[in-house]
Structure formats: structure tokens, C-alpha cells
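Only a single protein chain was left out; the remaining protein chains are all shown in position.
As written, the chain order gives the labels A and B, with residue 1 at the start of each chain.
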Amino acid sequence: MTSYFQSLGLTYEWSWFIATIAGILLIALPLMLAVAMIIYVDRKIWAAMALRKGPNVVGPFGLLQSFADGLKVFLQETIIPSASNKGLFLIAPIITFTVALMAWAVIPFNSGAVLADINVGLLYILAVSSLGVYGVVISGWASNSKYPFFSAMRAAAQMISYEVSIGFILICVVLWSGTFNLNGIVEAQQGHGLGIVNGYFFNLLLFPMWVMFLISSLAETARAPFDLTEAESELVAGYQTEYSSMAFALFWLGEYANVLLMCTLNAVLFFGGWLPPLDIPVLYLIPGWLWLFAKIFFFFFVFSWVKATVPRYRYDQLMRLGWKIFLPMSLLFVVLVSGWLMVTRYGA
Amino acid sequence: MIQVLAFYLFAALTIASATLVIMARNPVHSVLWLIVAFFNAAGLMVLVGAEFIAMLLVIVYVGAVAVLFLFVVMMLDIDFAELRAGFVKNFPLGMLIAVVLAAELVLGIGAYRAGSLELGTPDGSAAPLLGKSNIESIGALLYTKYLFLFESAGIILLVAMIGAIVLTHRERKGTRPQIISKQVRRRPEDATVNVKPEVGQGVQL
Partner (left out) sequence: MDFAASLKLIAPELLMSVSGLVLLLVSAWVGDKASRAISVAAAVVLGACFFLVAPAVCSGASGPDTLAFGGQFSADAFAGLAKLMIFAAGGAALVIAPAFFERFNAMRAEYPVLILFAVLGMSIMVSARDLITLYIGLELNSLAAYVLAAFLRTDDRSAEAGLKYFVLGALASGILLFGMSLTYGFTGTTSFEGIRVALNGEMAMGALFGLIFMLAGLAFKISAVPFHMWTPDVYEGAPTPVTAFFASAPKVAALALTMRVTLEAFGAQDDAWRQIVIFAAIASIVIGALGAIGQSNLKRLLAYSSINNVGFILIGLAAGTPAGASAMLVYLAIYVAMTVGGFVAVLMLKDENGNSVEAIADIAGLSRTRPALAFCLMLVMFSLAGIPPLFGFWGKFVVFQAAVNAGFVALAAIGIAASVIGAFYYIKVVKVMYFDEPADVVKGESDWAHWALLAISALAISPLGYLLTPWLGNLADKAAAVLFLGV
């Protein structure tokens, strides 16, 4: 895109600047639209599984429900608790929202269609997703109220715990693909299974890793059954309790953008990203971004499905799963994967 | 041009937030400024081409260490009045140290002006591999030349872990931990009985 703007007669610096801004808008705006729609989809799936109708009043089939909700919170009055730490109270939702958008910079939507094609892409995602916890922790503390504070403590412990095993799972993927660049990881999956299946899930050593990654990504985004940070039966609404209006909406948007990001990561790391499911020339006629969107939607369906059917974990069970099961298992698989690659790929 | 701008931006923000770490009255604010400082330091690392170190700085320090730090600081109950009382008492000592430090700074700058410092030249054993990203360069050094030290560092971390467990772990008596296999093994017959009580009679359990 930079070269396009350069051809319009701008200097390199200016065209780089404009191209980057344009790229950011090109990702962020559709993402916000997608979040609005995906909230609607979430509620519809949830309702269908509970044999309800779900939103069906605003617009055809209730399609405009999210926009109506958005308008409502936008017109609400922002209430700031008088005992809160005002600066931090207002910064917290902004952090959550910004961080949720930042990670999308390195996601490849098609071959080479990525805003920042850096060679530490996966590390960048790990770094940014580890920042997400600050929004929750700061909001919980700044609210100066006990339930949000409990929620903040829970969130901090939960996210750090699961990031550890996520890190090891990602190491397995990186070992197999030999690169940290997400585009490179997608390309390495071409014809991975029996020369025809595109995706690391079709691999006896990486399939268990994918299962663990899926569960860890539920925990990392604090979705059901790991939504202990906002467990309404214990903590009112967790860290969001004191929030209203746009600040509340920012949390909401950030949370769903994170969920979408995790779905995308599942697709990119284990299911071949923008590649078609099978390595057959005909399937490449369909553009790559459509394949990616289909996969993201599939994983989002799985997320909603889990939310609608699995009861919430207890906190000690959550910690036990993270530290006593996932951590040793993922460590074991790092050893297995590197041992296997040592024998087959790099020789003795 | 962009690099120069970015450098001064990151450097200025690093210094400013580092200053605020020690100036902030609320310890939670201090930790948050520390995080900003880490972040900008990572930016500086990216500028010198060490993107791997930059990412590790964010993942390890911002993502894990600072979160735990914040976790602890948030739960502290600090009496600010008491802190200020200590401040007055320690003021003369603080001033003395400040004067000494300022004198050292002046001396150091004077010495620097007087003659250029002669820095050594690297012996080339740790030079980056040409045409490789710095992750590959680090890996190539870490697993060959520095293998022994790398593994020894692992033992250091193990010792730190043993230490934390030895000093804090206590066997608690009378707890009833969840035994999942036992729960799964339990059948409905073991837990429920079907009785049909007579009218006016209680149920004997």
C-alpha cells in the first residue's frame, strides 16, 4: 500500500504514514462491525440451545439488536463512583479496548495481507494478550468496591496461569513451522496432513495441543466455563460492576474482539488460516480471507456452544486444570515434539 | 527521520515515566508508571533491532512480573501520613546522598569532557549471524557456545523454586481436597435410596 501512495507523488515517510493509518482503519472498522454482529450471533446460538427465540424485535430477525444496544449505552449518563480513583477508572476500559485491537496488527488475512509482517509475530501476540489483564485489574482496583476487587485478583491469577501453558503450546507450533511469523506458520501448514490436509490439527502430536489451546483460550478470554471474573452469582458483575454507559460498552467490545482474536488464532495456528481445508487446486479459487472468516465463525460457534452447555468451574478447579494438568502436559509435548523433529527433520 | 523521532519519543517517555515511578504518591500509580517505562524501553529495543528482547521484555516484565507486583501492591495497606513522617526524619540523610550523587555526576561529566572514554572492541565471538533474524542468532549461540551456562541457569531457577516451596509450603491437616476419580467412580446407587414412607411416618436414613 505504501508504494501505491508513493506513486501518487508523496514522499516515502508520508505515504508510509497514510498507508499505515489506512491499514489500521481497514482492520478496526470491519472488526467493530463484526463484533456487533457476533454478539447477536452469540445470543441467537445461546437462545437456540435453550429453546428460546433470542433477539428478534429490532430489524429483520433482530439483526439490528446490537446497534440498538449500542445506541442505548451511548445515550446513557456516565456514572463515576465518588470514591473511585477517577483517572484510572476511566483509563481501564480504554486499555482493554485498545489492547484488544492491537493484536490484530499481525494477523494475516490472506497471503501477505497483514498490517505488520514482523518476524516475531507470535511473540507480539503473546505480549499484547498479556497486557489485556491490566484493563481488568486496574478497573477492579480503581472502582474501590469489593466485588470488582475480588474479580481483579481472580483475573490476574487466572490469566497468568493460563498464559504459561499457552506459551508452551505455541512453542510446539513454532518448532514445527520453524518461524514466529504468522504468515510463515500458515504457509508451513500447506499439505501438512498426508500431503492433502492443510492444518496442524491433523497431526498426532499437535492435535492434543490444539485441544489444550482451545480450552486455554476460553480461560484466557474469561469465557464460560471459566468466566469467574464476572461470576454473577458471586461477584455481581465482577470488574464491570461500577461501570455504565460508554465505558461499559468499551469493555464489552474489547472482550468480544479478544474472543474473535482467539478464534482467529485457533484457525491460524492449527487449521491453516487462509488456506482451504484441503490442498486441492479448485478450492483455492475461493479467496483466502473467506476461508479464514469461515473458520473464525466455526470457532466462534464452538465458543458459544460451550458457553451454552458447560457449567462454570470452581476457582480451585480452574487453577488445578491450569497448573497441574495443562502445564505438565504441554511441557511433555514440547519434549515430544522437539524430540520427534530432532529425529525426523534434523537428524541425529 | 522517523527513527530519530521515535527514539526521542521513547527515550523521553521512559525517563518521564521512570521519574513518575518515584514521584507518584500512590504506590499503585508507581507500579503503573513502571509498566509504562518498561513498555517504552521495549520500544527502544525495537529501534536498535533487538525485537526478540523487546518482546521478551513485554511478555516477562509487563505481562507477568509487573502483574504480580501490582497484585501485591494493591493489597498493601499503606499509611501515607506515617510515610511522610519518616520523610522528615530521613530528610538530612537523603539530602546528603543527593549532594554526593550530584557531585559524582558533575565529576563524571567533567571526566567525560576531559578525554574520550576508550571502550573495548568485541572479540567477535558473539557477533550476529549474517542474514538471520536475531531469534536465530540468539538460539545459535545459546545452544552451542553457551550451552553449559544456559543449562546451569536452569538449575538456578530450579533452586529458586525449591527455596520458595521449602520456605512457604505447609502441610495442612484436616483439609478435604477434591478427588476427581472418586467423584467419577461414585454411582447413583451409592448416593441415593428410594423409599416409600407410610403416611405419618418419618423416613429413617
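One rule holds in what follows: a contact is a pair of C-beta atoms (placed from the backbone, for glycine too) under 8 Å apart; a residue touches a chain by one contact, two chains touch by 3 or more.
Everything numeric here is computed off the predicted structure, so don't read it as measured data.
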| item | value |
| --- | --- |
| Contact set of the excluded chain (shown chains only) | B |
| Of B:L5, B:V48, B:V72 or B:L147, the one touching the omitted chain in the full complex | B:L147 |
| Of B:M1, B:I22, B:L93 or B:V166, the residue in touch with the unshown chain | B:V166 |
| Full-complex contact with the absent chain, from B:M1, B:I155 or B:V193 | B:I155 |
| For chain B, residues in touch with the removed chain | 111, 117-123, 125, 144-149, 152-153, 155-156, 158-160, 162-163, 165-167 |
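Heads up, the rule we're going with is that only the chains that are shown with their structure count from here on.
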| item | value |
| --- | --- |
| Cα-centroid distance, chain A relative to chain B, in whole angstrom | 24 |
| Residue numbers on chain A that touch chain B, as the complex places them | 13, 16, 85, 88, 118-120, 123-124, 126-128, 130-131, 133-134, 137-138, 141, 149, 152-153, 156-157, 159-160, 163, 180, 316-317, 320 |
| Chain A-touching residues of chain B, taken from the complex the two chains share | 1-2, 26, 28-29, 32, 35, 51-52, 55-56, 58-59, 62-64, 67-68, 70-71, 74, 133, 135, 178 |
